[in-house]
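Of the protein chains in this complex, one is absent; all others appear in place.
And then subunit A:
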Amino acid sequence: MKSRPLCFTTLAAIALSFSLLNAAEKKAPVDFEQEVAPLLSQRCVSCHSPNIKKGELSLAGPEDLLANGYVVPGDPAGSYLLEVVSPAGDDPAAMPKLGDALAEPEVALLRRWIEQGAVWPDGFVIREASKADRSWWSLQPLADIHPPEVAAAPAAWRQNPIDRFVWAKLSEANLKPNSPADRRTLIRRATFDLTGLPPTAEEIDTFVASDSPDAYPQLIDRLLASPRYGERWGRHWLDVIRFGESRGFERNQIITNLWPFRDYVIRSINEDKPFDQFIREHLAGDVIAPNTPQVEVGSAFLVAGPYDDVGNQDPAQAAQIRANTIDEIIRASSEAFLGLTIGCARCHDHKFDVISQRDYYAMYATFAGVKHGERAVATSEQRQERDRQLGDLKKQQAELTRQRDDVKKLAIARGESQKEHYAQLWSRPAISRQSTEEKFAPVLAKMIRLEVEGQERDPNSKSGYGIDEFEIWTTGENSQNIALSSAGSTAVGSSRSAGDFDGAYSAALTIDGKFGARWLASGPQLTITLAEPQTVDRILFSSDRPDAAPSHGVANFVSEYRILVSVDGENWTEVANSYNRQPVNDAHRRKRLLAAELTDEDRARSQELETELAAVNKAINQVPALPVWWVGNRSAAPGPFHLFIGGSPQRPADEVTAGSLSGLADSAPKYELPQDAAESERRLQLANWIVDPQNPLPQRVLANRIWQHHFGTGIVNTPNDFGYMGGRPSHPELLEWLAAELVKNDWRLKPLHRQIMLSQTYQQSSEHRTAASQVDGDARLLWRFSPRRLSAEEVRDVILQIAGKLNLEMGGPGFRLYQYLQDNVATYVPLDEHDASTYRRAVYHHNARAARIDLMTEFDSPDCAFSAPRRDETTTPLQALTMLNHDFTLDMAQFLAERLQTEAGDDPQQQVHRAYELCYGRSPTEAETKACISLAGEHGLPALCRVLLNTSELIYLH
């Protein structure tokens, strides 16, 4: 609570005469530190801290109180503070706003304190105390723990240290573990656990038949060596680090080159890369090993979360959005690696944990240079090789381009020398987006066509322009616009598509009588057909009708056109064109001058040069481009950095530099970087500090995650939060031991998996015993192995596997179970049909944010807006509907039926037997066989397969 040694002065000296003080001293002296400070700390400072400053008032120090007349030392009657904490007549006290009013003795204490001169020890700062302090269990150095002696345990439970910890805890609760699971259950459990796939029938048979004591350890080793292991455990990690392949927020554009990061995760886990190294690469891979794509790509972690990329012209909002983006990175990092919710200290000191707002902004400084985006990622060799292959192609390209342009320049120069000639030729006003009118001799027309020959931004393009309204006026006195759809006209013209809303930009918008919405053309023609032939003499069209000056964001308009009319739709007569208008801009002017001035010789020479240039361009394109990946960019972001009051960039306060967390200062080394530390240095230091062997958090957090994925629940059941609001460890000593083992194994996961899976604890059956469940209902003490439902990925993978369709191709761009539509913003429309290109493991699905995916979403695949350290296991009718009716199920049922036919022949008995082997790894009972044969007999084998794919047994593990 104290920030400096106390040095008592009295505020009274500032403002008061001694006589008043003497009067005050007659009462019992108030001890500020013991009496007043705790009261202010508990009741006031949560809102009135320097960082929140409700009502622009901080009670952390005396300054605001004095400056605003809240406290007038020695003058209780004049001190506004007493007024606001006391009831006024029938009205309750105005403050504190939260919780009960101050008790009468508390108000009296404040009054006495003021009477006695409002003594505030010099430099004394009041903080709101967090619920937990530096003595919090998870912040302590790792304890050196030895497994307990469990003499009473059977021999099998005395060998593996894990079992000794578990047994000891069970004994305390007078519980005994289950007996071992049968071998059939065990191989299914272990195979799903490590690979996310079922064992094959043949693997089961071999394992069940073997009585070698080595069979099980060998099984574990085989599974750990399988590439499928990295796919399963990589997915766990991708959940933790909120990996998503679209940008999120309003536009939510898809990201097509973040998959190298997903592959990096799977590869690293398969290689059993030491996790401390893995973490360092996540935070600073680009610093550790520049020009080493396989390491650099790790730092894509920083930009694998959602961010807001809508351009915002309001500078305050833009600053807030940037702060939100960095906040996202702070949260993702601190939750994943430290199991701390540092994000909670953005607006104020953490209410529960010993994380100060200063800590938060130290991390802010660390990540301030991280920008979302893509860039070339390549080795130095790759870059050199590309340069070598390009040779002087680039030079040739430039030279040929120059020569080609020179021909044009000369022609244009000739044209420019005849300014007057062209001024006469192009005498009419330039086309206007507000209103472009053509008058012509009265002509009978049934159809009027706008033939576009160029658009404003690109003289050579004949599409991509917008028209809000196109009018056709009849001749004579009562001239009328007869182009309107309300007059029976129709408009035809190809338009930009908005997949989720047909007709959003259709040509019909040009004749709807309203100016707000435009036809966005994707072709050169707009044809309006009138209800009946009429004599017309005028047309008028526009893209931005209102009579206002041009502004940003206006449509791209037509630049060159012809107007044609027809009575029969076959013979067309041109009635107007833009050729004698002034060109709409310089590019158009040049285009026209070229058309007029290029000589035959010029044209031939140009053609020659174009041919050569095309050849050079082709050669350049054949040199492979460097890979461009979504790994983010860096800006120097030199600071200085400030703490933001209330989290608002508009309220900067004290300066902050990158540094370690204050709450870990007692157990881990400290660092504080100077203000001018380079961006790369800031991230590297953080990475090194996080994985410093002295830092106890990452080890505990990681060991807990491993445990959680094996047993369903972690030793700490809030895997991202080892703070006050999180769960307490069910087996604290075991957690310490596991964390120490992890480090002892050089931060490799595979030895830890092995240790855990070879334990009796892991191998016991899932049998439910009522007596035990009454003591420990959710089996946190591990008296049984808790059954689980398969994850979304496992459900999909297992169906593909048993249908014989699973494509085990690893890596590369993901497949999509949605149609991606982009029209300013992105929309992800779920696909009804999943073709063979989607038959890969679900970890290779292109996981866009906010894309609802049949089956995946229903089976609790997270949206990855945040870290999702554990999956829900919900049971919903939507799951049932999808599993019953989606084309995927029906297709797979068909394939499974074909497979059964192939592998088991025509005998229904054999078919059912094979089906049970594939789906459940067991033989059917007689009754089951009978029921299955009966259904298949009446409705066909695919009908039976559809049933089996909908069974609980397929997706629950014991």
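The rule is simple: a residue touches a chain if its C-beta (ideal position, glycine included) is under 8 Å from a C-beta of that chain, and two chains touch if they have at least 3 such contacts; residues count from 1.
The definition used in the following text is that contacts and distances are computed from a predicted model.
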Fill in the blank from the handout: Omitted chain per UniProt, picking from "Monovalent cation/H+ antiporter subunit D family protein", "Putative copper resistance protein D", "Sulfatase" or "non-specific serine/threonine protein kinase", is "Sulfatase"
Completion exercise
Touch assignment to the omitted chain, from A:Gln159, A:Ser773 or A:Ser923, lands on A:Ser773
Handout entry: Hidden partner chain, touching residue among A:Glu672, A:Asp746, A:Glu873 or A:Asp907
Key = A:Glu873
Exercise for the section: Would you indicate which residue among A:Leu390, A:Ala504 or A:Leu758 is in contact with the undisplayed chain? Expected result: A:Ala504
Handout entry: Touch with the omitted chain, as defined above, among A:Asp314, A:Asp600 or A:Asp906
Key = A:Asp314
Practice task
Tell me where the left-out chain touches subunit A, residue by residue.
Solution key: 248-252, 306, 308, 310, 312-315, 317, 320-321, 324, 328, 331, 335, 340-341, 343-344, 352, 466, 496, 498, 500-501, 504-505, 514-518, 520, 544-546, 548-555, 712, 718, 720-721, 723, 725-726, 768, 770, 773, 777-778, 786-789, 823-825, 827-828, 830, 849-852, 854, 857-858, 860, 863, 865-867, 869, 872-882, 884-887, 890, 928, 931-932, 935, 938-940, 943-944, 946-947, 950-953, 956, 958
